[in-house]
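Read through the structure below, which is laid out as structure tokens, and then see the notes.
For this depiction, one protein chain was excluded, whereas all remaining protein chains were kept in their positions.
Right, chain A next:
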């Protein structure tokens, strides 16, 4: 018998029922809930007279709609957003699930709150009605996004109807060069595999460059597994993971900790396990990258030039033409000459303390370029508090950034934080889709350090030049 992958091991430990055709009921250890994709699910439960099967394993936090301005305690002004957040309040109370309301310092983006509070642990199955649930894979947890019908299914049954995906390995060998971060790794991988390259697979990221990353960096990498089409991204837990988890409010303690640790240490891919697909990148070959188009696969090193539609083949020719028109870019323009109007530092991809430190390091003692609007939105109230304690908030404010409260903010612009039509943004979020950050807004994805450098220079910038 051949060995098992990490994915195989977690999967096998969670199959509650398997039908003859391989359709399984996968038991779910943690169910995270936010206000946008859950109201219809709770309503469905109510209409059918059903309960939440495991409220103690269910965690809710409002994040997508919440204002991030300091006046938010006065209430949400947009009526629809307010109704959605109020619906989550009501549902959390009525069904007795764990809840972090807007005025709780622990509130934040659901994928930042889960790990921060120790809800996410190695070897777990984690789902949320949100595609970036992949983030939690950084702990060696099988984590993926689901739709609202599936949210209702998990609430009612604590299981999900699933068929097993295939195994894919993404190995990043060697060391990263200075100025290159987890964000560059994950974008470079999507640039190589395309946004559908991972469809049908669960990706395990491995190799020296991955091992060297902090938990924050690993979360950034796994966060964007979905942008590569994969159902989930995984990184085997190790000392870095255990160190991060230890002592968190919902992490096991005492004898339970020892028992957990024993199991967690078995969570790795066996030497003789077979992957269905393997992609390898050399850490040394990865440069600081930015996106130029409207798909996360439109990735180029910052030293590159805007491509021409003729550089592509098949359906991508038209797609590139459309992207360039939308983005207002001319082929052949050096990327480092593209002027920006706004900078957004935040999101579940890059809204953690380490991201803010990296950005602050670049910004320190400098000012945002004239005419550029900059916004820093910490991923959670606790990240915000820590950044204030470390003096990062002061650095950002002195440079001219707005220092905001926690939430999704301009990552998807459901709250008032939006780009105006035609505005160009250097963003640390994960999607550069048309209209994502505001109607006709233009998004370039990059790392926090690169976004900070762009803010200072007023144009896309190679961070290595300002380090």
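Criterion: a contact is a pair of C-beta atoms (placed from the backbone, for glycine too) under 8 Å apart; a residue touches a chain by one contact, two chains touch by 3 or more; residues count from 1.
We take it that contacts and distances are computed from a predicted model.
K.L.:
Report the protein name recorded by UniProt for the chain absent from the figure; options are "NADH-quinone oxidoreductase subunit J", "Aspartate carbamoyltransferase regulatory chain", "3-isopropylmalate dehydratase small subunit" or "Macrolide ABC transporter ATP-binding protein".
P.N.:
When "NADH-quinone oxidoreductase subunit J", "Aspartate carbamoyltransferase regulatory chain", "3-isopropylmalate dehydratase small subunit" or "Macrolide ABC transporter ATP-binding protein" are compared with UniProt, the left-out chain turns out to be "3-isopropylmalate dehydratase small subunit".
K.L.:
If I consider the whole complex, including the chain that's not displayed, which of A:287, A:305, A:319 or A:466 touches that chain?
P.N.:
A:319
K.L.:
Taking the entire complex into account, which one of A:414, A:446 or A:460 touches the absent chain?
P.N.:
Selected residue, touching the omitted chain: A:414.
K.L.:
Name every residue on chain A in touch with the hidden partner chain.
P.N.:
Touching the chain left out of view, chain A contributes residues 16-17, 19, 21, 23, 25, 27, 29, 36-37, 39-40, 43, 48, 50, 53, 57, 64-65, 78, 80-81, 83-84, 87, 121, 123-124, 129-131, 144-150, 152-153, 156-159, 161, 163, 195-196, 199-200, 229, 231, 252, 256-257, 259-260, 263, 295, 297, 314-316, 318-319, 322, 412-414, 421, 431, 433-436, 439.
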